[in-house]
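All protein chains but one are shown at their positions in the complex.
Entry: chain A
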Amino acid sequence: MTAAPIRRRPPGPPRGRQGAAPLGVPGWVVALGAVGAAFVLLPLLAVVLRVNWAEFVPLVTSRSSLDALGLSLRTSLTATVLCVIVGVPMAVMLARTDFWGQRVLRSLVLLPLVLPPVVGGIALLYTFGRRGLLGQSFEALGVSIAFSTTAVVLAQTFVALPFLVLSLEGALRSVGTRFEAVGATLGARPTTVLRRITLPLVLPAVLSGAVLSFARALGEFGATLTFAGSLQGVTRTLPLEIYLQRESDPDAAVALSLVLVVVAVIVVAVAHRVGESSGRRLRGSGS
């Protein structure tokens, strides 16, 4: 008996279209679904149609536009890094430990997801602002946070963090602790287990969580405006610039909106790709 390698397929329905028997989705479901899809896609189309293509390049390369775009990318990337640095430990803590008040903490940590961003901005102002909870101490050290680029990063981190924590915690729970237990019985200390087993296993979730956080940071508006203000080159990110231009130069606003739409599409595509290819690598079905 030769033991031929068996390529195992992940459980679940067959991928692709072969063998997909029509199960009979009701017509009205298709109709309502189409309305929903149109509701999402039409506004995007409207933006594209409204773009002044002749002026497009000058509009998006104007001084203020480039300032806003550069600031947005810089702050969003920094916020994403911060999200990974504190969000990964938070997710590990929530998924792998048991402590008093854990459920309450989990709900509160996810609060920025449902909180109006303006409220988040006010909360940050009363934490890091000149007279805030921590701001007073920073102020005494000569550090002023509110209405600076740092404030932009903090506002973005605040709203984007739950995206990473949420997706990573779910992944950690579904991976389970069996591989970690094996690692421990092989003599690996907790840090080694985390670095060589846990994190590689949930890497797809870390990456897609980071991409989602980046997208959320890039689109941040309310908290930024409240907590950081709108100072060109310092705190005026792309969404703020768009909102401002809407009054004075609608063509510029539309052109910059299109830039954000394109970035968002790329982000969504990358998140999908990352999740799928890493999943396939681990399951080993390389068809």
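Before moving on, here are some points about what is shown:
In the analysis below, contacts are C-beta pairs under 8 Å (C-beta built on N, C-alpha and C of every residue); 3 or more make two chains touch, one makes a residue touch a chain; residues count from 1.
The definition used in the following text is that contacts and distances are computed from a predicted model.
Look at the chain that isn't drawn here: its UniProt entry, checked against "YdbS-like PH domain-containing protein", "histidine kinase", "ABC transporter ATP-binding protein" or "tRNA-splicing ligase RtcB", names it "ABC transporter ATP-binding protein".
Interface note: of A:Val30, A:Leu133 or A:Ala181, the residue touching the hidden chain in the full complex is A:Ala181. Of the listed positions A:Leu110, A:Leu201, A:Val234 or A:Ala264, the one in contact with the omitted chain in the full complex is A:Leu201. Summarising the interface, chain A meets the missing chain with residues 1, 3-8, 178-179, 181-190, 192-193, 196-197, 200-201, 203, 281-285.
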